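With one protein chain held back, the other chains of the complex are shown just where they sit.
Coming up: chain A.
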Amino acid sequence: MTSAKQRLVIVEGSALHLGLRIAGALAIIATAFALPYVLEPFRLSQIAGACVYAMAVVGLNLLAGFGGQISLGHAAFFGLGAYTTGVLTTGYGVDPALSFLVGIVVCFAVGVIVAFPALRLRGIYVALVTLAVGLIFPTLVIRFADLTGGSTGLFGVTYQPPDLAYFSGFNGRVYWNYWLAVAGLALACLVVRNLMNGRFGRSVIALRDNETAAVIMGVNRTGTRVVVFGTSASIAGLAGSLFAVSSGLLTPLSFSLLLTLYFLAGMIIGGASSFWGPVLGGFLIYFVPVWSAELSSINGSQNLAGVVFGVIIILITFFLRSGLAGLVRTLLGLVVRVEPRMPVAVPSAARASLSEPRLTERHHLSAPADDRPELDRSGVGSTDAARNH
């Protein structure tokens, strides 16, 4: 076993740490840029599809992973975004980019509406509220056939690429859809990361881990949950909009409860409450059926995708509680260790004068002075909590 001394130790925030993070970001950008040159167009379409699924899983992870509220209705938000774009572009000639924005707003609004009854519920009861949304959506699509195309579906949803040489070739639309999906995924990741790396993120995690304590400490439960629900739904909605323009056709069956279960599986397999896990999970739930379909033939095994999914979930449940992201973190931890930056020392006199009145103000009614919890004023503890997720 590798000892701690043999591992490369990097101090958080150091030049080396920053350099490695920049190198990682550049590697991802370079890969994204190189893929259109090395992959066949249909593979690029698959990557775009995987990015769209990953977006939806990133959105779900915000609600279910960080927020601890299981949603069984995310396929409905995904579908709502898709149909908003589909109906607006094919029926009313609206610019697709504008339809994306409308989709985001509509999904945020519906997410907020769903959030209110779910505010005072936890666990399985939230799941049941969202399950209703997931079950109703395909039926509504069929019922409003004049608008949505009903069971037959909605065809011809496209987003023409801009007039650039890069997108002018025969496969220009493939490249355009690919970049839309990559940009959408990057945007979703940034939104979730920015939300969670701060006071709001700590509120979300506090509500998840101990709701009563969080509320007592002053966390705005209603506001936090509503924003999380709405943001999660709008990310799923944007993913749906991108799905609409990349697939070109929408049918109600594409947004069944099964899709939500796929998203949940992706979140668990990738690693709930992590930033990179949902991206890995999203790619996995897209490509496992693709790979297993390639193994299936008229003379071969049937339904390998289901078997592979089942086995992966069982294995991860037993051996890899933190998912693929946790596995990657563990493997990286064997060779490199990131040490937290040491807090800047504050003169004891200044510390006393600054903090003592606040402590008294907040806790004088709740407990005798000797029983007061020792507050961590350095902020290191809370940073670690966020980092661990």
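Note that in this section a residue touches a chain if its C-beta (ideal position, glycine included) is under 8 Å from a C-beta of that chain, and two chains touch if they have at least 3 such contacts; residues count from 1.
Here is the rule we use: contacts and distances are computed from a predicted model.
Not every chain of the complex appears here, and the one that does not is recorded in UniProt as "ABC transporter substrate-binding protein", selected from "ABC transporter substrate-binding protein", "Putative NBD/HSP70 family sugar kinase", "Ion-translocating oxidoreductase complex subunit D" or "2-oxoisovalerate dehydrogenase subunit beta". Touching the chain that is not shown, out of A:I10, A:V94 or A:I142: A:I142 (per the contact rule at the top).
Only one of A:G91, A:G123 or A:G169 touches the absent chain when the whole complex is considered: A:G169. In the complete assembly, the contact with the undisplayed chain comes from A:L249, out of A:A132, A:V215, A:L249 or A:V338. Touching residues on chain A toward the chain that is not drawn are 18, 21-22, 25-26, 29, 32-33, 36-37, 40-43, 45-46, 49, 139, 142, 145, 150-153, 155, 164-172, 175, 179, 186, 190, 243, 247-249, 251, 253-254, 289-290, 292-294, 296-299, 302-306.
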